[in-house]
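Taking it in order: structure first as structure tokens, then the write-up.
Removed from the display is one protein chain of the complex; every other protein chain stays in position.
Entry: subunit A
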Amino acid sequence: MKLRDNYQEAVKIFQPKPSYFLNAVKAFFVGGLICGIGQALQNFYIKFFTLDVSVAQHMVLGTFILLATLLTGMGVYDKIGQFAGAGSMIPITGFANSLASAALEHRSEGAVLGIASNMFKVAGAVIVYGVVIAYILGVIHYLFWNIF
């Protein structure tokens, strides 16, 4: 059992050192580009469909989710993800990608047991923690509002 205890240490010298700076630069440019395009799209929607800012932001989110799932289906998003790391994962497109890729991966197991039940394999954590923290902070807000 001695090897197993030291396994992480033992293989450490054989692992390539990740280039923190280069990864950060890639993530910065891809993530920034996605957000810049999103801002341009938001201004386009406001101008051409004369929408409110909040409605336009919802439409931008919807458009990006549609694009991300399409690119995931075509196999392009995985390549972007390999290049950009967190730059493609932190924007909402990464959330859509995790849903779509999990659904695609299990499609051979059927529409209900495969696609539907495996869809939230990765993104489920995001929704669970989002809902839980929103409830906790909401109760704190409520108490603050009514007592103080």
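What we mean here is this: contacts are C-beta pairs under 8 Å (C-beta built on N, C-alpha and C of every residue); 3 or more make two chains touch, one makes a residue touch a chain; residues count from 1.
Here is the rule we go by: contacts and distances are computed from a predicted model.
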{"item": "Per UniProt record, name of the chain withheld from view [\"Response regulator\", \"RNA polymerase sigma-70 factor (ECF subfamily)\", \"Simple sugar transport system ATP-binding protein\" or \"Stage V sporulation protein AE\"]", "value": "\"Stage V sporulation protein AE\""}
{"item": "In subunit A, positions touching the absent partner", "value": "18, 20, 23-24, 26-36, 38-43, 57-58, 60-62, 64-66, 69-70, 72-75, 78, 85-87, 89-96, 98-100, 103-105, 107, 111, 115-116, 119, 122-123, 125-127, 129-131, 133-135, 137-142, 145"}
